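Note that one protein chain of the assembly has been removed; the remaining protein chains are unaltered in position.
Coming up: chain A.
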Amino acid sequence: MLTLFLILYPVVAATLILLFGGERIKQAALVAALVELVLAGYAFFEFHPDASSQFGFDYAWIGSLGIRLSAGIDGISVLLVLLTGLLVPFIVLSTFNRTYARPATFYALMLYMQAALMGVFTARDGFLFYFFFEAALIPIYFLAAMWGGENRIPVTFKFFVYTIFGSLFMLVALVYLYYQTPAINGAAHSSAIADFYKLKLTPEAQNWIFWAFFIAFAIKMPVFPFHTWQPDTYVESPTPATMLLAGIMLKMGVYGLIRFILPIVPLGVETWGKTAIILSVIGIIYGSIIAIRQRDMKRLIAYSSFSHVGLMAAGVFSQTETGMQGALVQMLAHGINVVGMFFVADVIFSRTKTRQLDQLGGITQTTPKLTVYFMIMLLGSVALPLTNGFVGEFLLLHGVFTYNHYLGLAAGFTIIFGAVYMLRMFQKSMFGPTTSRTESFADLTRSESWVFIPLVVMVFWIGIYPHTFLKVTEPAVANLMKYIGTTAVSMK
């Protein structure tokens, strides 16, 4: 039942905010998001670490077709539920010094988005997953296109059409899988994801279903060469929307890989997995190299995100337990880091009205707090030991390395390149002589500090004691790996 609250509660809260607006919308949205965080935190700490699905609900949706409203939290989704609950309040808090036109709509859309994301990560029915997968797109589209930058209309439109286009292929695959489930004695087929796992599909079917799913998820993450919507959309969107996109939404793609592709089409992965890893590794290196050349902070972070997510995809396709565990932890860690980094860019932009690195410099002289927080988020991003990025990237690289030494080596560049572009950004913006724009740079306000503090706590918590997070995912990952091993064998 808790899952039902996690999904429904933000919808109710958002609708109330929309209807009764009032003066203190920001505060109301923050309280609403904090309550959701408490719910998500409760789910995380009460989650019993085994392979089962917990806190679930299950109702008939379209009874005659066997399609059910069924959702629950298992070891694969628990960290993402936590991430979704964790980030939204701080994204809301990060807007406290900004004013957005029509604030009721703005915050309501953010909460609707959160509800849809919760639905994506907990759905146990294939069509319910698709439903939320698409539903999440509508609020984020309006957020980006109504409050975005100058070029927002064509950019967000491209984003929307691109992602919908990809997910339509997934819909085809889902409908196909649905009709492959047994319908005995006139009973309906089933669209439960667990029933999809039991299917014995022909190798040909597995191949095309692999691509149908992969294109949908690859566009969402994005994986090279499906990434062209991403940098522009991240740059043009208002920062809170960018945080939602990069922090949570791209995880939908990685989650989909683990939830659908690996267990449902193991033979497809055997045939095409290597191609997928190679594409991901190309993305890692390509994204890093472009990031090194960027002058706009937001665009730089966008490309770094593109590069990081490539490593997650590669880790998942390595089909090793460490790779999978790494992907799950890294999704949490990356969400925290990228939100922190985008907030740094937003803080700097709000004071200097520029994100161009060559117009910045010397900020550190007046801002001890910002410097420290920026540095910690940055070290997390470049995967320094004892920070959250290290745990995830180490496990991921270990996984990819086990799969193929050369690919592991190539993927390892992500850490070197990451250090290069991140430190370059830090150096250009924070050190050096002040410019006309950064002369009177004010340090963080109290509400801004309160965005960073919890993120910093999480950076160190995951970095120093990852066991809290790894232990909840471990049984589910082990179970999934065992399952993939046996089904792939039995299908030959």
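Just so it is clear, contacts are C-beta pairs under 8 Å (C-beta built on N, C-alpha and C of every residue); 3 or more make two chains touch, one makes a residue touch a chain; residues count from 1.
The rule we apply is simple: contacts and distances are computed from a predicted model.
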| item | value |
| --- | --- |
| "NADH-quinone oxidoreductase subunit N", "Adenylyltransferase", "Intermembrane phospholipid transport system permease protein MlaE" or "Peptide O-xylosyltransferase" - which is the UniProt name of the missing chain | "NADH-quinone oxidoreductase subunit N" |
| Which residue of A:44, A:131, A:303 or A:373 touches the chain not shown here | A:131 |
| Residue among A:38, A:161, A:409 or A:442 touching the omitted chain | A:161 |
| Selected from A:47, A:121 or A:178 as touching the chain missing from the view | A:178 |
| Absent-chain interface as seen on chain A, which is shown | 60-64, 127, 130-132, 134-135, 137-138, 142, 145-146, 152-153, 157, 160-161, 164-165, 168-169, 171-172, 175-176, 178-179 |
